[in-house]
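Everything on this sheet refers to the single structure shown next.
Only a single protein chain was left out; the remaining protein chains are all shown in position.
What follows is subunit A.
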Amino acid sequence: MNKLKIIWNAIIPNNPVLIISIGLCSVIAVSNSVQSALLMTFAFAMVQIPSNIIVSAMRKIIPHEIRVPIFVSVIAAFTTIAALLSQAYFNSVYQIIKLYILLVVVNCIIIGRAEAFAYQNGVFDSFLDGIGNTIGYGIVLVAIAIIRELIGKGTLAGIQIMPESYQPMLLMILPPAGFIMIGILVGALETYLKRKEGKK
């Protein structure tokens, strides 16, 4: 029960993107097509889960004063691995979102989890926390990508979904719609959590 709660906490009540509003850059930038969103989630998982495990395993020998440079070096190593892996297997999508995959290294979610969770908790709990945060990040990213690509291009992951006669609304895949979609989602989730609080 307690273990499940670690995952659940990261998905809804403490959703890194919508509630704490960190790690936004890649969410808004990459969410204009489902393929890029999936690749980004893959890269994020490849960095978040192993770096949480490593930081947690080494937490007793990391001196408190220089912990941030050590976290960053660990994260940088896994980011390089994730970038090279995506270049090898998904090159066409990788070329489009290259910059954002390289920038996973400064994603506040990953550094934040290393500092706030992995540095203080056991290896298995940190592993679960990594999974939870990946899901919390990925769900938001993919959900926005589905809406934006469906309305903006009439396709999902490159496959035509809407009927031929559908006029795509180009604005949805341009930058402004990313901000507006996030704004609506933040408003919705905050209102939901406030209502839930009010009922208690």
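Just so we're on the same page, a residue touches a chain if its C-beta (ideal position, glycine included) is under 8 Å from a C-beta of that chain, and two chains touch if they have at least 3 such contacts; residues count from 1.
The working rule: contacts and distances are computed from a predicted model.
One subunit of the complex is not drawn; among "Carbohydrate ABC transporter permease", "Cytochrome c-type biogenesis protein", "(Fe-S)-binding protein" or "Ion-translocating oxidoreductase complex subunit A", its UniProt record names it "Ion-translocating oxidoreductase complex subunit A".
Note that of A:Ala57, A:Leu84, A:Ala116 or A:Ile161, the residue touching the chain absent from this view is A:Leu84. The missing chain, though absent from the display, is touched by one residue of A:Leu24, A:Val93 or A:Ala118; that residue is A:Leu24. Only one of the listed residues, A:Met58, A:Val72, A:Ile135 or A:Ala157, touches the absent chain: A:Val72. Subunit A residues in contact with the hidden partner, per the touch definition given at the top, are 21-26, 28-29, 68-69, 72-73, 76-77, 79-80, 83-84, 98-99, 102-103, 105-108, 111, 174-180, 182-184, 186-188, 190-191.
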